[in-house]
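Of the protein chains in this complex, all but one are displayed in their positions.
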Amino acid sequence: MIYTYLGPAGTFTEAALLQVPGAAQATRVPSTNVNTALEMVRCGEADAAMVPIENSVEGGVSATLDAIATGEPLQILAEVLVPITFVLTVREGVESLAQIRTVATHGHAWAQCRGWAEKNIPKAEFVPASSTAAGALGLLDPLAHHDAAISSPLVAAEENLRVLAGPVEDNAGAVTRFVLVGKPGPIPEPTGNDKTTVILPLAEDRPGALMEILEQFVVRGVNLSRIESRPTGEGLGHYFFSVDVEGHLAQARIADALTGLHRVCPDLRFLGSYPAAGGLVTTVDDHTSDKAFARANAWVAGLRGNLGS
Amino acid sequence: MIYTYLGPAGTFTEAALLQVPGAAQATRVPSTNVNTALEMVRCGEADAAMVPIENSVEGGVSATLDAIATGEPLQILAEVLVPITFVLTVREGVESLAQIRTVATHGHAWAQCRGWAEKNIPKAEFVPASSTAAGALGLLDPLAHHDAAISSPLVAAEENLRVLAGPVEDNAGAVTRFVLVGKPGPIPEPTGNDKTTVILPLAEDRPGALMEILEQFVVRGVNLSRIESRPTGEGLGHYFFSVDVEGHLAQARIADALTGLHRVCPDLRFLGSYPAAGGLVTTVDDHTSDKAFARANAWVAGLRGNLGS
Amino acid sequence: MIYTYLGPAGTFTEAALLQVPGAAQATRVPSTNVNTALEMVRCGEADAAMVPIENSVEGGVSATLDAIATGEPLQILAEVLVPITFVLTVREGVESLAQIRTVATHGHAWAQCRGWAEKNIPKAEFVPASSTAAGALGLLDPLAHHDAAISSPLVAAEENLRVLAGPVEDNAGAVTRFVLVGKPGPIPEPTGNDKTTVILPLAEDRPGALMEILEQFVVRGVNLSRIESRPTGEGLGHYFFSVDVEGHLAQARIADALTGLHRVCPDLRFLGSYPAAGGLVTTVDDHTSDKAFARANAWVAGLRGNLGS
Partner (left out) sequence: MIYTYLGPAGTFTEAALLQVPGAAQATRVPSTNVNTALEMVRCGEADAAMVPIENSVEGGVSATLDAIATGEPLQILAEVLVPITFVLTVREGVESLAQIRTVATHGHAWAQCRGWAEKNIPKAEFVPASSTAAGALGLLDPLAHHDAAISSPLVAAEENLRVLAGPVEDNAGAVTRFVLVGKPGPIPEPTGNDKTTVILPLAEDRPGALMEILEQFVVRGVNLSRIESRPTGEGLGHYFFSVDVEGHLAQARIADALTGLHRVCPDLRFLGSYPAAGGLVTTVDDHTSDKAFARANAWVAGLRGNLGS
């Protein structure tokens, strides 16, 4: 197996990939961005890509949401949750917070630590880096100018960087959700606590258009665990929705909801059913259990037995 | 073929039955009430029964609505519309409206002519009869006491009764809808303009319980053409709904709506799909056409092909 | 005070009227039908009329539902529940059930006792009477021909008629709901457990038209306790709905729901708010309490304080 992931090595994304059974022993190729990682999967250079999709503080990861919503179809095979915590590492010679004039990190990480930075290193200027690991590695590069970096403890440990403070994130308990993406193929077995991801272009811009979509879930008792609107690129006011629901395609209520969605939104895209991470427990109402669907289908099939051929 | 109908001969119900192809040549047995007529069908003494179900002025015919909703299952095979018009017939010797002191007719007919009666024969007392035909026939019976009767023109003509006034109904253009009821069996072919009748017990008495039922129709674009609440007999506040919708069980949107209804209301009863009388034209939205359902089902079936066995 | 009621004396309707505080001491004028009773109120001859509106076995009383829905406005002042039980009374000389060939009663009563009659007096023919009391009184009339009558125990006792069997109703525990109707005027104080009755003409015949009406209740957490469809008289498929909801006009959620209904259905008719009989306990959700409405209104009023004049 060849895996790719949003690199470089030492990012939270690699930590997520290492949670996948067997990934530690497999080939792991870092990609410089989400699009490149997914392209490797699409063209067969990698079997699967680990990419971030949502952060509990920063929200949806637009690059991933958009890249899996369009282009050659892909499929989500698994989700992984990684607790996010940051440390402040410094260049050799920097001994105290007061000395820090510039701090490099990825924009998303900066957003999560800004409060701490404003209080503790108020005069430090933010230098955007292409990843938290890149910012940290820059501290070892004499050509780079920044005094400090905000990164994962992993890369600090691996590179033996000096940690001056940590954790430095504003919201303790932040979590990022990563998804393992492959080519469309066999769907993981249902575990009872699964998620299904779909992309729903909103056809019309009028009261009730979004409700018509949600109604297809509600009449089957299907719970939404995430909904994000994203622009289609056709101009302001044109959106698609990226939606996670609780349940698995193997369950009748999900299959039935997808059937209903296809009618009102024929350009929808199924992005996979996969085990839910993080202890989600899905309870299914009697009226929407597989048994209830089986009984209902059997009843209607019985009635239809009286139709002329 | 043996038909029964709500008799006696000469009622609007017989007129409805005579519209059924072949009924004029078949055996036609009058029944004294709706229950008796339906019982003859249930026990096999008659092949089908013609009974009134709804009047455009008086509303639903409770006896019929209740009798087909419970007991041994029955099936509606056809519906027939009959324009309702009444005449005032009198006993020999009665020469003017002013002479009339008592007028016999069925309570439903009386309700439809009361305005005329209050204006034209204000002193006449209403004598309830078991049918309009029975009231009219009583005028030939020396033991009966009423001076006049309100009945169909048919029985007046057949029995050669004197017609003193007519039409005497308050709302011109009244129509009664009759249904031909048989044992469950082959369902009439869809014509494109059909109705389907279902009985829906309302499980719970709370905001939204009725909406949950209606939603099952709305998400499939199924139009209701009639809805009646009826008591279940278990006390005030316990209802079932008798519902006609536009469409045929052979159509995917109806079959799908019935499947959804069975889940939320497993005790529902299917009473048949049959051609709509009276020029109803059903238009079906692209999103709820058989093609849209077929495409949606095929799409989901394709996805499910990737499920493990 | 002058009361009228659906007579004659001795019917269940008089029993209902006698439950109204003060009615036993007031003038009580029987009317021969619901329309006449309501007309007496409309023209000022009576202060209020007691009429049946719904029976737990037979359903809505069409004459009442229609008469209060149209014409000069009326207002429901109170509701009264009366348990319905019937006895079989006989003409002098009739000693056993086997002797009975004809039995007179009102059609509604007959409907509620038909099962008993078919078992116990299978050969007896039904003779429709204009009321159960009239059928019973006929037993004292030598010109009437029926052998037996089905009536309330009240009239049997008052008239000293021989009771051969009872109770004879098929469903023990039947209840009829009566309403006391007056001219529009002061509305009874809210008790916390009240009902509000409205008449809602359904403007359009399409999927969702009824749902749009129900939604106005659902978004304010208003529970329906009764819904009846009735023909408008303009032809099959044209209905109005007669609806009881739990709550009082004095409560914000009812006033707000009525405001919403007026927008989508401007021809609606308010028929009153009055104490609920029979131990109905209405619970109101925090989100739809008067407090929640008051807070919401105050919040929006505060925002609107920033609008230009």
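Of note:
Note that the chains take the letters A, B and C in the order they are written out, and that residue 1 is the start of every chain.
Here is the rule we go by: a contact is a pair of C-beta atoms (placed from the backbone, for glycine too) under 8 Å apart; a residue touches a chain by one contact, two chains touch by 3 or more.
Computed from a prediction, not measured in an experiment: that's the story for all the values here.
Shown chains touched by the undisplayed chain in the intact complex: A, C.
Checked against the full complex, the candidates C:Glu72, C:Asp141 or C:Glu189 give a single residue touching the omitted chain, namely C:Glu189.
Residue A:Phe217 is the one among A:Phe86, A:Trp116, A:Phe217 or A:Phe270 that touches the chain not shown. For the options A:Leu97, A:Ala111 or A:Ala165, the residue in contact with the chain missing from this view is A:Ala111. Considering the whole complex, the residue from C:Leu18, C:Leu97 or C:Leu249 that touches the absent chain is C:Leu249.
Counting the whole complex, the residues of chain C in touch with the unshown chain are 184-187, 189, 215-216, 218-219, 249-250, 255, 258-260, 262-264, 266, 270, 287-288, 292-293, 295-297, 299-300, 303-304, 306-308. Residues 35, 54-60, 62-63, 81, 107, 111, 114, 126-130, 143, 145, 171, 173-175, 177, 205-208, 210-211, 214-215, 217-218, 221-231, 233-239, 278 of chain A touch the missing chain (whole complex, contact as defined above).
The rule we apply is simple: only the chains that are shown with their structure count from here on.
Among the remaining chains, A is positioned farthest from chain B, on the basis of C-alpha centroids.
We define each chain's centre as the mean of its Cα atoms; on that basis chain A and chain C are separated by 59 Å. Spacing of chain A relative to chain B, judged by their CA centroids, is 57 angstrom. Work out the mean CA point of chain B and of chain C, and you get 24 Å between them. For chain C, no residue reaches two or more other chains under the stated contact definition.
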